[in-house]
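Below: the structure, in structure tokens.
With one protein chain removed, the remaining protein chains of the complex are shown where they sit.
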């Protein structure tokens, strides 16, 4: 029992909301109810939920195309999220952004980028605004292992440490960048070794260990809020499916697939909940509650209208462009 | 006596060719015989000469706007170099490149870039060609301390180590990037700490110590040639004048200026030469010989013609563009 | 080699044959090697097996390093091909392309050159949204030293790729994702399409549609429909977007007296502006109607399918533009 029981329950609830939501979206795609590009985060539900559980609602989040779990764990309402994924005008972004570009300032989700590495410099700017204003906010930016080889990562890390910005570089190391395994895109054995290149604090953790994951996340948040500067947090996890929904992943070795199955965070977390004396009934009730929410969100998305062509003239500039 | 006497003489000769040449160009600028942008390398003559003395003529060099010493040390003929600086059609690049963009394949000078960091990825490509061909060539790319914060540095370092390319990342750490002191552009105390972020070998050296500088340079070259991969070599030195010729450098502290004066590589090298039993007369003779070469180069540049407007239609594509 | 072939297969064949002929031809890009599946779009499938991992290199996600390495290898006399997964990602490699690849021949006074092919894919209508669908050819057309090509059919894809690889200067090779599956006659290995030469995809006498890439198919379809109304449309497939085949274009419009310039890229400041400006100047007084331009809407590409479809130049818009030139009264 290394973490607070209520906090663990919070993490479990966020995790299951991510998990049930992913299942729902995938079933909609499978059933032809949806036909969109979707990057499933299966296997990464817990790392993100534990991270977000350490944040305040007002804290900022910058994530990627594979960030639906980050957004859900941060609190984006499922109905608005599903509507956006479905390209409906009731979605967070009126259907203009889609799954790859969710934005929802009310819950602190400021940018979801489709360009690898580009979220990191932007996160610095949000953190810089907080530093100048003294508003106490912390910014978290999520990215993958593959993103650590692109220039933007390097420039952002160096600047964040130089300015001691209240930002957390949250690398969800799922061992693959598209079809490329970690060992085939860099010659170091973990991302966290790069923190030293900037004089930054770096922490590596088994992201599927809820207690450990939450603990290091909370420490990083506390440091940032206390003005002690940024942290590079490497959470080890697995991308349990292809790069995007439906993508082949035959390039993954049998060994890797087997190891991955062992490491599924969901059964492991469920077991931990029981160790913490939560009952099967309690846990099932939470999932049932989430499922009704998920179903309602699907209904909302399905019933909503598509945006009209006039939306092409809106939001290009502040003033609508004349027809 | 840690290095071969002949080699030291070679280094001395290269160093003095750089030094006398820089004096000549500056006197031409001062005297109004030249009116061009020129980045003096005063203070960095030795680091480069020792590095180039470890290379074969056929090895590749990629350098920067501040690379005239690298080019001279690598062997670019002074007459062609001066003509290029003066924008004459007899220059290495017909006057189209100028001081910032010297190219001279005969001596292995493949690119001189004006964009910070951009030479590193290109150097990888030259090294990759050598690796595929097995031609045994080594590529050296020169850059400054400020360049180590830009994305291209990061991407190039990671790729070079991943592919074990025969390339040497030669950082001439002159303590300033334009007006910004090293400590104000990064939070680490030396560039070489970044090598570990790529699993690369990193070596830091007092670049004004001819014996040490040459020794580490030769080691890096040997490693690369033996197929053992790249090295990040950080040579500590000083930029003894402003960012470019004529630029104010009042932002440098008195302490720094004093320390810098102490560290002038030229008197130090001369003293070492005497320790190696070279006589004043021998050394003076070498300088005299260089000075006549330098004067001849000035004459050549002065007497040469400017390029004609037809050159705007040449070298854009392989085929000349019709008038 | 007869029978049908897809554009992906044609591109693969062109690269394969070039690699077989010249050891200097190498391929760098994300996931291009066999271990990673031979490229996300499979254009490099089978090449690692034949030519080895030193010639088909999967890279880290480092576009500056990819293009830069190709520039360097090209300077050393190789003929590298860089695969940049999507055109929007060229935005992180612009310095290498524009300040280096395009300029090094000139800045070196002709001492060096950069025989480099940058392959990239894009296209609107795929459902990839605002950061994965842009058509940025106009940027590159504005940069002296670059040649920009795009095929609209498998035979041209094969022939243009061979010419691009053989070119001693940098070529940006744009592949439209929606064209990958197109099948067409398989040309012989000897087939080449010269850079800088447009094709008359359909002959006509009343109006000329000038376009390239996927919209060539739209233009041909529209031309077919208008033929039923006795409107004879000539369709020019530029193939080389820039520097373009001005001779062929000007001659055709001089003949028809009317022109519609069509592309998927945003209309404003697109390549169509240059073509329209040149035609309007060269054929001043000869044109029977003002040159019409059609292009993408003035916004980022939206994700919602209905909006994305509204963004793309429609066949009706093409048809209306042709009719507008024909019905023109001052």
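Miscellaneous remarks
Order of writing sets the chain letters: A, B and C. Residues in each chain are counted from 1.
Quick note on the criterion: contacts are C-beta pairs under 8 Å (C-beta built on N, C-alpha and C of every residue); 3 or more make two chains touch, one makes a residue touch a chain.
Everything numeric in this text was worked out from a predicted model, so none of it was measured.
Which of C:43, C:84, C:141 or C:174 touches the hidden chain is settled by the complete complex: it is C:141. From the options C:20, C:227 or C:277, the residue with contact to the chain not on display is C:277. Note on the undisplayed chain: of the listed residues C:289, C:310 or C:326, the one touching it is C:289. Considering C:48, C:88 or C:152, the position touching the chain not shown turns out to be C:88 (whole complex).
The chain not shown here is touched by just one of A:15, A:44, A:158 or A:174, and that residue is A:158. By the touch criterion stated above, the residues of subunit A touching the omitted chain are 60, 62, 91-97, 101, 103-105, 110-111, 113-115, 118, 120-132, 139, 151-152, 155-156, 158-159, 162-163, 314-318.
In the full complex, subunit C contacts the hidden chain through residues 64, 88-89, 91-92, 94-95, 98-99, 102-103, 106-107, 129-131, 134, 136, 138-139, 141-145, 242-243, 265-266, 268-274, 276-277, 280-282, 284-285, 287, 289-293, 298-300, 302-303, 330. Within the entire complex, the positions of subunit B that touch the omitted partner chain are 35-37, 87-88, 95-101, 113-117, 146-147, 149-152, 177-180, 184-186, 248, 250-251, 306-307, 309, 311-313, 315-316, 321.
Operating definition for what follows: only the chains that are shown with their structure count from here on.
The greatest centre-to-centre gap from subunit C, using C-alpha centroids, is found for B. Between the CA-based centres of subunit A and subunit B the separation comes to 46 Å, rounded to the whole angstrom.
Subunit B and subunit C have CA centres that are 40 Å apart. Residue positions 151-152, 155, 158, 162 of subunit B each touch two or more of the other chains. Listed for subunit C are residues 59-60, 62-64, 92, each touching two or more other chains.
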